[in-house]
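One protein chain omitted, others in place.
Now for chain A:
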Amino acid sequence: MALSRLNCFSSRSANLLKTLSSAISLRRPISTDTTPIIVETSVPFTSHQCEAPSRSVETNPKELLTFFRDMALMRRMEIAADSLYKAKLIRGFCHLYDGQEAVAVGMEAAITKKDCIITAYRDHCTFVARGGTLLEVFAELMGRQAGCSRGKGGSMHFYKKDSNFYGGHGIVGAQVPLGCGLAFAQKYSKDENVSFALYGDGAANQGQLFEALNISALWDLPAILVCENNHYGMGTAEWRAAKSPAYYKRGDYVPGLKVDGMDALAVKQACKFAKEHALKNGPIILEMDTYRYHGHSMSDPGSTYRTRDEISGVRQERDPIERIRKLILSHDLATEKDLKDIEKEVRKEVDDAIAQAKLFVDT
């Protein structure tokens, strides 16, 4: 009875989706059911200098379906970008995020658009999570004026000022001091918001990171440093670059939390915890244990420094979208067909956006 009601719900909203698909932004909820569901994270959190939050995360059908849709959209977008790059419509550098979607999506679920996010060059999905449109993404990637940076930035320079997304940076690690500067501005203006400064395992060894962390801790800034550890700094595995790859501990006097970055709910819980912590006690480090399916960039096959077995293994065991799909199905929130339909819609959205972007003249 409940199931059929849900089916009716989702097919009605699916029809709504079809008519509005061209105007749709990422944030349209598929289900409006906000009945709380408690889910356990895949693994418990590991903490450094603080008490880890509970691994029981509160969520609801609406959120889970939104996670699914958003991540499916991001996945499709990145794969489409891969094709566009091979067709030479995207040039230069292109760093894809597929596999890491849960970090962008889980973070967004825990914060508001008044909180700031800054990241490095693997920024397409973070931009979209902050409210950027597919058109802005593809137009920018193809160097058109309709792009989010008017075609002047490219893949590594996506920004969205009105939702406090500060980019989009090409030089490894340089965004971390900028991010701590955002936190400083928040403290200066006394506005009770926080800043998330994202960086990779490669950037984790940059001196300026530790400099900025020291200043942030000294000045009690609401700065949350998030290491998206996909275990490879371009072609160098973490154990070959860091004496201590326990990035969540490298803050020493700054507390840290290690999180399963392939579990959107764990990411959400960690970010919520971090925001509360930062507002009271200053900086904290989150290490997101994540994985990228593509190589470092489009010029890197990604298979010279890791085995295909490893990549397919992660895809099978830990894929973030599959995780949410299983959750949705096991809780009877939607049928397999519903989810496949969402994936089809999302694919069409991406294709439409690309077609639209192509209509714009090269900058």
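We adopt the following convention: contacts are C-beta pairs under 8 Å (C-beta built on N, C-alpha and C of every residue); 3 or more make two chains touch, one makes a residue touch a chain; residues count from 1.
One rule holds in what follows: contacts and distances are computed from a predicted model.
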Listed names "AP-3 complex subunit delta-1", "Pescadillo homolog", "pyruvate dehydrogenase (acetyl-transferring)" or "AP complex subunit beta", with the criterion being the UniProt name of the chain not displayed: "pyruvate dehydrogenase (acetyl-transferring)"
Identified contact with the non-displayed chain, of A:212, A:226, A:284 or A:354: A:212
Residue touching the undisplayed chain, where the options are A:61, A:168 or A:302: A:168
Listed residues A:148, A:285, A:298 or A:333, member touching the removed chain: A:148
Chain A, residues in touch with the chain not shown (by the definition above): 116, 118, 147-153, 157, 159-161, 166-171, 174, 176-182, 184-189, 207-208, 211-212, 214-215, 218-219
